[in-house]
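Every protein chain but one is kept in place in this view of the complex.
Labels run A and B following the written order; every chain starts at residue 1.
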């Protein structure tokens, strides 16, 4: 078919229409302006790319700001309130007032004081358990993915067992056996039962990295295995560890509140969960003392919401597909303004 | 087939691990477990009964003998005798409670999975649009509100303040249980708020899961090809994208059953609903170890069964697993 004689392209004769308005392409600068694409802020240029992506992510930073505010409240709890969280501070079930910003409990304890002091334990247990679970997940996930073979078989079996064992019921068994479970014990048990998802994700990621050139070349150069894991693989896992940590923390904060709510915690500890436990036991809602119930509820919801926001950001960093949809609205507008059907995919 | 057999072997192994856990946890705790159990009867027992209890709990003989006795009793579905409702066997209480819990969790999971997945499909297809940017974060945040809180708020608003829904129980005492419209309607009426509270904290997860899997699939060549073929949007969306995205969702659904059963436990407590959770709560208060251990085994078994069903569903839906 190549013996064909070819006639000059007619393209040239009809090239005069190049300047037609509809065909004109905007320059890159014009396009950036029209689509609202902003150049990378200069101050992020020195940060590692994944950190820079996080700090420029609106949702993620909103979550971080809320979490910081909560942590600061917890740290400075004694300065924010002059009452003792564990002692009677006024009459029982006083409505919110100047004296008692969020009222008092049936025992006459100040709700606001309990709330800010409770934040200390609840957040510490939540983050503690979340971090610990992420660490276990990281260690098991990386070893399982990197070493493969028998090690992988055995570890994967345990990961799957941990995944199918129902967490809360198991914790209930353990917590009843130790009589009253202190927040420490609850956190520890939550961490020990909550690392399954993190381990599974990190194992999958390690398997993918295992065959990449930089790992193979490090192996050929005779690097020690633990060094390859620490130097070559671990840095690539940071955002996945972060994801595991955030999800683990959410799970731990919720589970801790649930456990204490059903009476498995130490009723003398001041946490958001025990606040709910006492409110439920003393029929606070039935007697109209909503202020004893709503503040810890809102605190837990706010913490959960903030962590979810952070997780959204982490998701967008580990999964670039999710981010691509951000400009879709502007791209649609760009097309319809030019009379073209917005069949965007 | 080999795939299913391998999975089945895993579930049997996992169940043995759970059984072993259950066996060792009380024996690893400080103090003699039998003393604790007997103490929980608060002196209602004579010497012979104490001996009988030691026998029936399998607390005599060497550790290995105890282990075998324990395994044997579990497979006879003999979980011992309840201390709260003495001398009712624990097993019958467990199964009574489990029935009601199944009603709650079953209904909640059904609606949450279907509605959440549909929302996820919609959000992914119109990603970056109003629905996606507004409802995706909100639904997922609801997921991070523990069932305890949502249940409390719903209870306060609809049972106490507005009094639209009952304050407790699974059905009114004056209605005869049976397969009548009246009874089933009454059961659904009582289940509405508990089901709603489990629904509200779980549908966001299905929304996000479906959305993220779908968005990744939208870039696959076979989806682009389906679009290039000029197929209708509907066909591409359901037959080429959602059809594939549902597979990991089914696996996740089975794994989440344990979490949902835990959530039901708290919800039942708030709504005074006579499910497994309510009984567990009472059992915790009176340290009824046989019941507490029994509920763990029962829930583990149901999670394993759910996983098995999801494997079977996956084999039916995914031809790659069939060979």
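Heads up, the rule we're going with is that a contact is a pair of C-beta atoms (placed from the backbone, for glycine too) under 8 Å apart; a residue touches a chain by one contact, two chains touch by 3 or more.
Simple rule for what comes next: contacts and distances are computed from a predicted model.
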Notebook entry, point to check: What protein name does the UniProt record of the undisplayed chain give, "histidine kinase", "Sugar ABC transporter ATP-binding protein", "Fe-S cluster assembly protein SufB" or "Response regulator transcription factor"?
Noted result: "Sugar ABC transporter ATP-binding protein"
Check: Hey, which of B:100, B:240, B:271 or B:291 is the one touching the hidden chain?
Finding: B:240
Notebook entry, point to check: Which of A:182, A:236 or A:327 touches the chain that is not shown?
Noted result: A:327
Margin query: What does the interface between chain B and the hidden chain look like in terms of residue numbers?
Written below: 218-222, 224-232, 235, 239-240, 243-244, 247, 317-320, 323
Notebook entry, point to check: Of the residues in chain A, which ones touch the absent chain?
Noted result: 1-2, 4, 6-12, 14-15, 17-18, 22-26, 28, 31-32, 35, 37-40, 323-328, 331, 334-335, 339-341, 343-345
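Rule of thumb we're sticking to: only the chains that are shown with their structure count from here on.
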Notebook entry, point to check: Whole-Å distance, chain A centre to chain B centre, using C-alpha means?
Noted result: 24
Item checked: Complex interface listing, chain B residues touching chain A -> 10-11, 13-14, 17-18, 21-22, 25-26, 29, 127-129, 132, 137, 140-141, 143-149, 152-153, 155-156, 160, 212, 215-216, 218-219, 224, 227, 255, 257-259, 261-263, 265-266, 269-270, 277, 280-281, 284-285, 287, 289, 292-293, 295-296, 299-300, 303-304, 307
Check: What residues of chain A sit close enough to touch chain B in their complex?
Finding: 59, 157, 160-161, 163-170, 172-174, 176-178, 250, 254-255, 257-258, 261-264, 276, 280, 285-286, 290, 293, 297, 300-301, 304-305, 307-309, 312, 315, 319, 321-322, 325-329, 345
